[in-house]
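Next up is a structure, given as structure tokens.
With one protein chain held back, the other chains of the complex are shown just where they sit.
This part shows subunit A:
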Amino acid sequence: MAAEREPPPLGDGKQADFEELEDGEDLFTSTVSTLESSPSSPEPASLPAEDLSTNSNGPKPAEIILDDDREDLFAEATEEVSLDSPEREPILSPEPSPAITPITPTTLMAPRIESKSMSAPVIFDRSRDEIEEEANGDVFDIEIGVSDPEKVGDGMNAYMAYRVTTKTSLSMFNKNEFSVKRRFSDFLGLHSKLATKYLHVGYIVPPAPEKSIVGMTKVKVGKEDSSSTEFVEKRRAALERYLQRTVKHPTLLQDPDLRQFLESSELPRAVNTQALSGAGILRMVNKAADAVNKMTIKMNESDAWFEEKQQQFENLDQQLRKLHASVEALVCHRKELSANTAAFAKSAAMLGNSEDHTALSRALSQLAEVEEKIDQLHQEQAFADFYVFSELLSDYIRLIAAVKGVFDHRMKCWQKWDDAQITLQKKREAEAKMMLANKPDKIQQAKNEIREWEAKVQQGERDFEQISKTIRKEVGRFEKERVKDFKTVIIKYLESLVQTQQQLIKYWEAFLPEAKAIA
């Protein structure tokens, strides 16, 4: 998984890539056609070319409009290409709000044009290049490293602190290179904030690494064995990948909480992330409730794209799980092989020592050395199996869960809209009844209520269309990332296998003359 900054893999070819995708690609055709064929898409302020592919370089047409009625609190990176209004409305992180409620003004939205009057202060000021780069989505100059795990404190209150280092040339950050110390719950806190803000409006927020009570307890208790070192390393690598994925997301990168996480030396403790806290339990209850709700929502899917995608992701999920399980078995057995080879190496050395035949004795000692080196090799390969291949798969299994979540939010959004329509209908009927019964004061109230609910219906419809649009874009981006990720990992993994074989060749070539030397 590459958070390393890579130049666009095929220089100009990148363009070609996009075109290719546009033409033949499942993922994009429907998106493109929908957007292009319906310029009068639900939102009056929609952006003509919202998919990434056409957005490469060059300024967008001037009618870029910034909506502030959209649920995502930051304008999209793609839309920001209109550079006359580099100012953005930064929105400070709200209190953790319940997942479902969008944060919108309930008044009707009017299309706004370009530099609207924003009252909030500008936090950053971005250059044209940076924005273009981010619009590209591929080249964005930020590198994150998580390193130096350090145990802080003692006993059950102890925790691991990790150094988070950022290297960037983006001007939204105060410095080019900086690092902070963070603990695991800080990461969870960050994720929680991002999820609260962005998930329910359709953004695929990368999930944070999982908690592990057992693993952490061992570390706290101070067990200095290899399993707790492995656990810490596994976690460190997972945290790094998590951050790298998060900053790759153009929208999330803008988020002030993320910036605060990366930059500020002190961070308020995120207590609500503890598994057994009140908030934790509330989360679990909510999750269960959501699961039940999901089963009962019957949505009229007007857009086959969503159904298709959901099915695709469902299949992908199953396949990845199967692959992951089989790779885990591979890792396990390779580790066993390494251990057994080490044991054999020792007994071969002992055999060599006791061997009477001098030349044979030497050869056996050499054999023991070779086997010892090979055991190291197996161990390294097992690490590669795990950290390169297996962890990627488990990351994507959890990412797909996030994707599924986003689809679910869309369903809930639809339901809200539908409910509003039903309520509106009821209100209308009530009004009609009042009309008949001729109760003037009640009629007025009914009319008010109707107006209220008409607005809600419109809002619901807009929300629904917005989330649908966002999801399409997000899925497109996600799939692109996924393809890149997988390809990179596959190549990296194969290279590790090649490396192992080459080492084997070296070792056995060195041994062969020793065997031949037995007189």
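Rule of thumb we're sticking to: a residue touches a chain if its C-beta (ideal position, glycine included) is under 8 Å from a C-beta of that chain, and two chains touch if they have at least 3 such contacts; residues count from 1.
The rule is simple: contacts and distances are computed from a predicted model.
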UniProt protein name of the chain not shown, from "Sorting nexin", "Auxin-responsive protein", "Septin" or "ATP synthase subunit b": "Sorting nexin"
Among A:Val221, A:Val285, A:Ala432 or A:Ile518, the residue in touch with the chain that has been omitted: A:Ile518
Residue among A:Val285, A:Ala359 or A:Ile422 that touches the chain left out of view: A:Ala359
Of A:Leu330, A:Ile397, A:Ala430 or A:Ala455, the one touching the omitted chain in the full complex: A:Leu330
For subunit A, the residues touching the chain missing from this view: 10, 13, 17, 20, 24-27, 315-316, 319-320, 322-323, 325-327, 329-330, 333-334, 336-337, 340-341, 343-344, 346-348, 350-351, 353-357, 359-360, 363-364, 367, 479, 482-483, 486-487, 490-491, 494-495, 497-498, 501-502, 504-505, 508-509, 511-512, 515-516, 518-519
